[in-house]
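Just one protein chain is left out here, and the rest sit where they should.
Labels A, B and C are assigned to the chains in the order they are written; within every chain, residues are numbered from 1.
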Amino acid sequence: MEEIISFETASKAIDLAALGLLALALFGSIVRRLDTAILLLALQGVMLGIASGAAALAEMQWRSWAAFIVAIGVKAIVIPLALYFVLSRLSITHDLETTISTKVAFPIAALMIPLSYSAIRPFTEGEVRAFDAPNALPAAMALLLLGLFTMVIRKNALTQVIGLVTMENGIYLAAVAATRGLPFTVEFGVAVDVLTGVGVMGLLMHEIRRHNPALNMDRMKGSIG
Amino acid sequence: MSGLSLPAWTMLLPIFGYLAAVVAAILSVNGKNALRPVSSLITTASALIGVVVAVSALLDNETQTLRGWELFNGIQIGFRLDSLAAFFLLVISFPAIAAAIYGIGYLDSAHEPGHAAAQLPQRAGIDGAAGAFLASMSLLVLADGIFGFLIAWEAMSLTSFFLVIGDGANTARRSAAYTYVVMTHIATGFILFAFLGLAQHAGSFNFTQIAGAAGSLGAWQRDATFFCALLGFGTKAGLIPLHIWLPKAHPAAPSHISALMSGVMVKTAIYGLIRIIFELAGPGPRWWGTVLILAGIVSAVMGILYSLMERDLKRGLAYSTVEHLGIITLGLGIATLLFNDDRPELAAFALFAVLIHLLNHAAFKSLLFLGAGAVQTATGTRDLERLGGLIKRMPRTAIFVLIGAASISALPPLNGFAGEWLLFQSLLKLGGSDDTAPIATLAGIGAAALALTGALAVACFIRLFGIGFLAQPRTDEAADAHEVSKSMQFGMGLLATCCLFFGIGVTFLLRLIEPVVAQLSADSAPPPVLFARGVSTDSLQGSYAPLFVALGLVVVGILPWAIARGLFGKVGRRIAPPWVCGFRIETGMQYTATAFSKPLRLMFQFVIRPDRTVVIDHPDSPYFVTGVHYDETVRPIYERYIYDNLVRGLFGFSRLIRPMQGGSIRAYLGYVLVTLILVIVLAR
Amino acid sequence: MSDAFWLIGLILAPVFTGLACLIARGARACERINVMGALVTLGLSVAVVARIIKDGAFDSVRGLLYVDAFSGLMIASIGLVGFAGSMISIPFIRTENDRGAVPQRDRGVRLYYAGIHAFIATMYFTVSVDNLGLLWVGIEATTVASALLVGFSRKRAALDAAWKYLILCTVGITCALFGVLLTYFAARIGSGNGSLDWSSLAGPTGTLDPDLMRLAFVFILVGLGTKAGFAPLHTWMADAYGQAPSPVAGMLSGVLSSVALYGILRFHTLTTMATGTQFSGNLLLGFGLFSVLIALPFIVLARDLKRLFAFSSVEHMGLMAIAFGIGGPLGVTAGLFHLANHAATKAFLFFVAGSIRQRYGTRRIAAIRGMLRVEPVLGWMLVAGVLAITGTPPFGIFVSEFSIVSAGFHGDRWEIAASIVIVLLIGVIFAGFMRHLIGMSYGIAGNNPDRFAGITPAWKSRAGIAAFVPLLIVMVWFGVHVPEPIRDLFNEIAAIIEPASREVAAR
Partner (left out) sequence: MDTLLVPVQILLMLFFAPLVQGVIKTSKARWQMRHGPGVLQPYRDIAKLLSRESVQSDKASWIFTLAPVVYAAALMSAAVLIPTISERSAVTGIADAILFVALLALGRFALALAGLDTASNFGGMGSSREVTFSALIEPAIMLVIFAIALPIGSTNLTAMAGADIAAVAKILAFGALLIATITETGRVPIDNPDTHLELTMIHEGMILEYSGRPLGILHWATQVKQLAFLSLLAAIFIPWGMADAGDHSISALGVGLGAFTIKVVVLGLLLGVIETSVAKLRIFKAPDLIGFASVLGVLAVLASYVVER
């Protein structure tokens, strides 16, 4: 069938979604409360949904729709809910104890963005302009770094999963931005892996809680050296 | 002259023989007790074959090669038996005969815990390792190509490592073996550099091709190669200050192995140096020779000084090995300097000196270690201060050791002096090679150092023999010592005979090794004439005719007694206790080894820095002393100032890094993030 | 039967074995299935490798799978180590089970066997797919599969280790995925159509945008480098290898890290085709040197046997990276040879370590003393293994390290300097190893080592022998002689990894 919106519009939408994601991730790396962080994660999912939705409308291929479903379904609903569920079961305060103060964390986190832009600019600007959504790739990279950064500064296992999912979102964004998308096998494999990965993490978390109820990663010191 | 002109494959016979010995040892682990000596006997036979192969190769003087197989990336395993290899095969093999035979009796009746070979497995271990050790050494000299060389080199180090550590029962041996294996391994690294540099230039790993390409080497390549080779082989040769493993490791091994390590193994380093300098990387600039000469001087003097300070029989001998390797290096330095000066005929002379001394050292150092082993077997101790009076209790051993001591002290007409005489002559040739003051002074200093070393060696071995074997036993162990078993006597006797014959018949040796020198100095090298009849005043060379000197000594020795007899007739001889100012003579009155070397210790304080500890114990009042303990130990300065700091540095660094692995997952994630960012930034 | 059959079978056989183990009744049955499955898998891998050696690369399942010489090498090592691993598992797990150390008794055993075979399957999958995206999928799959094995003994330390392993590797792998995407974009910019098929990318038609490829390689290197264990991304290794059951640790260290390296090298090739060898080569060289340097202090100060070996893995991954970084036919073949040697040797060592742990009831080096007296056979196996891993003849690693260094000497002055540095570092590492080895094998046996004398020694059971002997044979064999076809294989791979230098290794 033929597309509902033009590629240009889709690109615009993806572009905006990318910026939105960027803002969310940046904010997410410094929020104080755990459930807020989860909420932000859900919003990221929504943003991805918008992006992939736009792509799907433009491409009108069933697997783009599949991508859209995954984004909305898994990233915006399932994972946040699962995390919230675990959180409610956890015997911990919903306050996040970050290790470094926000005053320090925020500038560092903010630095990731110009870094990403400077790294990818040559392909999104200038004569070899490969993409219609110039912000998509830089944003994706920034999400990657921000997610990692979140994992570094947060003690709790949940927040680490959140950071991880943020990174995944980055990838997802990049994948979506690749209009006329990746080979299906790849996308499929990626999806399966991510799901099983998160599943295994849940399993381990479940086990770990037996001796580390707060899932505090700093109580996880292995033997030194 | 021409030998048996054996086919090429025979060069591998000794190696296979040794390996057969290893197999025999392994089989005998749980075998019957009667099988004990089998392995040693096979080793003996293989060593004999080795001697035959080597001598015949030297006699018919042609290079034989065996193509092996390609291992990987052009690494070729091949074998070559040229004159140099043959000579070293000889140096390896003839002490091996003695050591193997000696080993039979020694292992039957070794005292020291850990060497006690009553239980078969351990003995099998020692025999097997010894076989592998000899095999690797023979392979080392036969290997044609750096890879075979390195494999043999490492195998040699490892097998000897296992022999040194034995059953590792006591800490001292463990640490000795550890120091040894680590130092030799790191040294191997430098040898690797030297070789790989050459191989890269030649585009081949084979000595033949490398030697072929040596001409086009760049100056700095030569120098780098030489430098690395000096560090690497210098460590194995025990040049000060790279030697610290040597006096630890050599004594720790069973004595017949110590004999092989000290008498033979260290020589492989000289082999490597000769190959590098004269075939693969040379000729180079002058400073090579100078450096070698100076290094040799330092090692020789310091080595013999430390040897003088030792109370432990075998440690003393090990230090004297340092000394002699220093002397050999000195000679090699002379040869190198002259070779690099493009004076092949003079270089040839120096090479003769080096090789002869090397051969002799193999004989008498092995002999002395076997002797030390015999003493240890008979008394259960190696501490000079606990010995004495052994000459009456183990007369044959005493004679053998005396011969060894006289040879190593370079006394005419024994073999030690022949080598030293040639060295002095080559120093003279060096001084004459160009009449500039520096070279002359170098020669003069070298001569002085050699003389000092010789004199100190005399002192050292007078001390060793005099305190250890003469006068009264100082302890009960020494008092009820007994002569050792026949096989041990045979081993020692064999080498003692070598010492005598190498001394008298040095001329024949010189003619035997003529092809070696010719191969190295690329010049038909007539062996130096030791003995010139009929003197024409224009060409008056220094000369030394061992046989005549020996005869002369006998005649002149008899003469005064004959005169006395003729003039005053026969006189009697009474046996009486010695006069000690009217006191009853006690063993405590005898001079101790420590006291004997005291004056020298005082005079050379500034280099050897002895630690003196005097403990005066008095029960209550300081005026009523019940006993005074005096001990003086020598802890080498370089250990104090170099090696300790190195080790400390390593561990400091490690402790510095260790917290990085703190166990905090967030830190780990942090590393990932930082690395990622860094690489991104760097990559742009 | 067609090649495709063998190949698919190779990947499916372990899967089915795993499933069979899962539903099997009782531990013994499990073991039997395990043996059969392992044998079948080994046979298939041999068949595939033989096919590759005989007549080159081939694909199947409509280009989904594609194996060339490089895959062949990996399949061979996975086959060897995987087989040995599943063999040694039998006595190992049996002992653990007897001691009640296996959670949920027989169920735990079933899960274990299912786990290792799934793990093996994922590794086979990774090295035999054509599409780089699927390659990524495979590597992530190995992580997921092995994470549970690492945490097998539900102890706290094990779980923590597993968690670290999972998180770090997933993070890394996510970065790698981004790298894959960038590669895809690079392909699109370079040649209009975006594809991730190796056969087309590396083919003559494949053109990639150099700048973007460069960035892509950075992410790939850091991402898969985490998995391969380059310092400073190696941090999970010590815990994971230390806590994983020794057979698993052996497989992780022996082949899994090499599989990750395999991934890196595929992209390395693409990058070199796009930007020339310098860029990615130097990165590899840098990471390699740093890894060897970082491994040193931990080896010197190691307290725990398996952690010691873990850090030695860091060192050896570093050496391989250096070899490939040096590049050229010599460097690459040397690196590949080292990869093979390391697989066999390190697996051997970990299996030995496992036996030691079961014998002494501890992994503390200080507590393991006088092995040559207490347990001579095992003791000599340890000695042999350590000597082999530290690069002493007559073992293969000596040859490969020698070749790496000599390759370095054929390079420019930086590479010469690098090889000099690594030789010295290796020397010091040897010193560290010997210190531990002498203590363990010769030291005076303290605190009653006979406490655990009762256990059935792994190295004496038939399965144990079946595990140790092949590894030992390979270790020694490659030390004295490398057969012609294998050398050709290496040269072929060298031509694949560095198309620039297609001529066979010089001399």
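Note that contacts are C-beta pairs under 8 Å (C-beta built on N, C-alpha and C of every residue); 3 or more make two chains touch, one makes a residue touch a chain.
Model, not experiment: these values are computed from the prediction.
Colleague: Which shown chains does the hidden chain touch?
Modeller: When the entire complex is considered, the left-out chain reaches B.
Colleague: Check each of B:K32, B:R574, B:R612 or B:H629 against the chain that is not shown and name the one that touches it.
Modeller: The single option touching the absent chain is B:R574.
Colleague: Give the residue, chosen from B:L4, B:A172, B:L553 or B:L678, that touches the chain omitted from the document.
Modeller: B:L553
Colleague: Out of B:G148, B:G373, B:G404 or B:G454, which residue would touch the omitted chain in the full complex?
Modeller: B:G454
Colleague: Mind listing the subunit B residues that contact the chain we can't see here?
Modeller: Here the touching residues of subunit B are 389, 391-392, 406, 409-412, 417, 420-421, 424-425, 427-429, 431-432, 435-437, 440-441, 443-445, 447-452, 454-456, 458-459, 462-463, 465-467, 470-472, 531-535, 537, 540-545, 548-549, 552-554, 556-557, 559-561, 563-564, 567-569, 571-580, 585, 587, 589-591, 595-600, 602-603.
Throughout what follows, only the chains that are shown with their structure count from here on.
Colleague: Which label fits the chain touch graph of this model best, line, ring, star, complete or other?
Modeller: Looks like everything touches everything, fully connected.
Colleague: By CA centroid distance, what chain is farthest from subunit B?
Modeller: Result for max centroid distance from subunit B is chain A.
Colleague: For the pairs B-C and A-B, output the one whose chains share more C-beta pairs in contact.
Modeller: Most contacts of the two pairs: B-C.
Colleague: If you average the C-alpha positions per chain, which one ends up nearest the average over all of them?
Modeller: C
Colleague: Report the inter-chain centroid distance for subunit A and subunit C in whole angstrom, where each centroid is the mean of the CA atoms.
Modeller: Comparing mean C-alpha positions, subunit C is 31 Å from subunit A.
Colleague: State, to the nearest whole Å, the distance from the C-alpha centre of subunit B to the C-alpha centre of subunit C.
Modeller: The mean C-alpha positions of subunit B and subunit C differ by 44 Å.
Colleague: Measure off the straight-line distance from the CA centroid of subunit A to the CA centroid of subunit B, and report it in whole Å.
Modeller: One centre to the other, that is 70 Å.
Colleague: Which residues belonging to subunit C are in contact with no fewer than two other chains?
Modeller: Within subunit C, the residues that touch at least two other chains are 163-164, 167, 171, 175, 215, 238-239, 298, 301.
Colleague: Send over the residues of subunit B in touch with two or more other chains.
Modeller: Each of 658, 661, 663, 665, 669, 672, 676, 680 in subunit B touches at least two other chains.
Colleague: Considering only the defined contacts, which subunit A positions touch subunit C in the complex?
Modeller: Its residues touching subunit C are 119-120, 122-123, 128, 130-131, 137, 140-141, 144, 148, 151, 157, 160, 164, 167-168, 170-171, 174-175, 178, 180, 182-183, 185-186, 189-190, 192-193, 196-197, 200-201, 203-205, 207-208, 211-212, 220, 222-223, 225.
Colleague: Spell out the part of subunit B that touches subunit A in their complex, as residue ranges.
Modeller: 658-659, 661-666, 669-670, 672-673, 676-677, 680-681, 684
Colleague: Applying the document's contact rule, which stretches of subunit B touch subunit C when the two form their complex?
Modeller: 69, 71-75, 147, 150-151, 154-155, 158, 165, 167-169, 174, 177-178, 181-182, 185-186, 188-189, 192-193, 196-197, 199-200, 203-205, 650-651, 653-658, 660-661, 663, 665, 667-669, 671-672, 675-676, 679-680, 683
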